[in-house]
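A single protein chain has been omitted; all remaining protein chains appear in their positions.
Letters are used for the chains, namely A, B and C, taken in the order the chains are written, and counting of residues starts over at 1 for each.
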Amino acid sequence: MTITRDTLLAAIDRITAAMERDFDMLNSADGALGDGDLGVTMTRGMRAITAMKDDLPNDIGMALFQCAQAFTKSSGSSYGTLMATGLMSAAKTLRGEESIDTANVPELIAAARDKMQERGKAELGGKTVLDSLDYVAKATDGADDMAQAAADAVDQAMVDFRDKPATVGRARIFGEKSIGMDDPGMLAMQSVVKAATGR
Amino acid sequence: MTITRDTLLAAIDRITAAMERDFDMLNSADGALGDGDLGVTMTRGMRAITAMKDDLPNDIGMALFQCAQAFTKSSGSSYGTLMATGLMSAAKTLRGEESIDTANVPELIAAARDKMQERGKAELGGKTVLDSLDYVAKATDGADDMAQAAADAVDQAMVDFRDKPATVGRARIFGEKSIGMDDPGMLAMQSVVKAATGR
Amino acid sequence: MKKILNNPENYVDEMLAGMTAAHPEYYRLHGDSGKVVARAKAGKSGKVGIVTGGGSGHLPVFTGYVGEGLLDACAIGDVFASPSAEQMADAIRAADSSAGVLRLYGNYGGDVMNFDMAGELVEFEDITCTTVLLADDVASAPPEEAEKRRGVAGMVYAFKIAGAAAEEGRDLDAVTAVAQKAADACRSIGAALSPCTVPQAGKPTFEIADDEMEMGMGIHGEPGVWRGKLKTADDIAGEMMDRLLADMPLTNGDRVSVMVNSLGATPPEELYILYRMVKSRLEDAGATIVMPLVGRYATSMEMAGVSFTLCKLDDELEKLLNAPCDCAFWRVG
Partner (left out) sequence: MKKILNNPENYVDEMLAGMTAAHPEYYRLHGDSGKVVARAKAGKSGKVGIVTGGGSGHLPVFTGYVGEGLLDACAIGDVFASPSAEQMADAIRAADSSAGVLRLYGNYGGDVMNFDMAGELVEFEDITCTTVLLADDVASAPPEEAEKRRGVAGMVYAFKIAGAAAEEGRDLDAVTAVAQKAADACRSIGAALSPCTVPQAGKPTFEIADDEMEMGMGIHGEPGVWRGKLKTADDIAGEMMDRLLADMPLTNGDRVSVMVNSLGATPPEELYILYRMVKSRLEDAGATIVMPLVGRYATSMEMAGVSFTLCKLDDELEKLLNAPCDCAFWRVG
């Protein structure tokens, strides 16, 4: 199976719709542990991508690169920059290709995770979007139904981390108080992955 | 009949007590039409006079001059300055005397009224302390019971002016809205005169 | 509005103690009333003195503007209360270097009475005084009764212009005349969004709903021309400019300085948003803006709101406005 420009466009539509739907939910999750703008960041970024999606090239690397740029320009929030960093990582690997072999997806996600980790200077296990991606990378690796595995992984990450304290970003300051609360960035990745995989 | 240092000291005690009693009333009357400090001004002024009353000289003019100074130093509110101006006017006339012939009281009050009018650049009839003094000056002139006449006059002034609009000082800005409301300065003079005359 | 205070009775004394301690190069206390601030370094001998005075709670007005090219001394009262005549007399004494003293202050009943009385006191000491009153608040009386208007932020222009004239070595009559010209050239209007709390009173100066504003309100909460729903920044600026320009029309080629002043809590961000409209209205009128002043120049502690002041300039006023001045809150040149 392969992912082409068309697959990407369809996923963009679903993710954009999911972000519009989750606007309030993400803002208030971020409001409880941060500055309350994560819904704004995600809708702005996805709207910017949607606005130019018809112009995306067939070169899937270039297409992802332009998606990354849309995030970089539309907001300076941490999450937008992390998303851009992850997309950029995949974009560099895929440059010149017109499709992605799904077999390579776990590796692409793992590489994105690593680049994002470098950018955010945070450890895995800190209850952030990194942990969601880490779960996805590991769960998809060798899975039969990769989409289902990814969707299950983001759910599992939520469950496994809910009762840990936040140690990264604005949420860090809440320390123990963050136990029992979902990390907004993990919630956003849950929505993104489920929309991307059509769950 | 004459007014001596002793008469003055007794009056000071009564006025000081009256101002402590009327502290809230005067502040709130002034709060409704001004800046709400008239109770503060009057208690401060009278406390300052009480504090030095044992040192007041027998020269009744000098004694009144020192009372005026106490007002000048204790506050910069209009009313304090007007009180000081009125006291100063009487003080100048009485300098060197050890007593006041009560027959001269109407004239002394009229003169104080005129000096205060000059100081405040306001007309009579403007619903201010000037009107109260004007009523007192006129009512006491030739009265048998001068004290009673003065006490009645400050009451009458309140009644006659209540339904006129304020045209002077901070209250001016309220214009027609001040109709039906008592002028705080007239209220203060009502208390002062009644306390001074022992009513 | 919450305040950081100790005993409210000591508010002004502590404020002056802190201010003179923080800026000893600019301010010192003069005399023993504890309420008179003078320049740390006295002005040139033979210079006309300029004093002002009024209630506390308006920093930088009044005490803040004591400094070179500005005021020589200032008597300051309790919050929103006139200083006493005695304190004003002391300020006049501090300002005098035998060339006479201009009393330059806002038109408030108590202040006028006390400065008049202070003048009588220092007359005995052979100090000559003149008076110029600021009466720039167009919302406080109609043009026919312009002399009854309150003095607000326009006094900052008068301090600056008179201060520069005195620094030039002009005599008392000349300094007084140009101060009067500056006072006559100023028009102001304010709009308040929230009250402030006078420390000794302990409660807000007025009440206003969360979605309301009051156009034309005075700096102590004196009633304005209307109270109603909070408008947009552009509408507020537009109406304020309308009212100022109706009172002092500008024509093509006029030169004017404009002050967009926060009453306290309103942040510079919002002043800049308002300034766009102020500028475009003045340019529409054909006027040239000289030295726009956007910031906190005359406040009411933590009141939210703004005031605009126009100061119409001729060559003399413009030159004096641009002359150097220096105090802890404002520097030109």
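To be clear about the criterion, a residue touches a chain if its C-beta (ideal position, glycine included) is under 8 Å from a C-beta of that chain, and two chains touch if they have at least 3 such contacts.
Just so it is clear, the model here is predicted, and its values are computed rather than measured.
J.: In the intact complex, which of the presented chains make contact with the chain not displayed?
T.: Spelled out, the missing chain touches these shown chains: A, C.
J.: Looking at the full complex, which residue from A:Arg14, A:Lys138, A:Arg170 or A:Arg199 touches the chain that isn't shown here?
T.: Selected residue, touching the omitted chain: A:Arg170.
J.: For a quick check of understanding: of C:Glu125, C:Asp234 or C:Asp314, which residue touches the chain that isn't displayed?
T.: Answer from the full complex: C:Asp234 touches the omitted chain.
J.: Which parts of subunit A face the unshown chain closely enough to count as touching?
T.: 35-37, 40, 69, 72-78, 80-82, 84-85, 119-121, 168-170, 172-174
J.: In terms of residues, what is the contact footprint of the unshown chain on subunit C?
T.: Subunit C touches the missing chain through residues 1-6, 11, 14-19, 21-23, 56-57, 59-60, 64, 193-194, 210, 213, 230, 232-234, 236, 260, 264-276, 279, 292, 294, 296, 299, 301-302, 304, 306, 331.
Throughout what follows, only the chains that are shown with their structure count from here on.
J.: Suppose each chain is reduced to the average of its Cα coordinates; what separation in Å results between subunit A and subunit C?
T.: 56
J.: List the centre-to-centre spacing of subunit B and subunit C in whole Å, with centres computed as mean CA coordinates.
T.: A distance of 32 Å separates the two centres.
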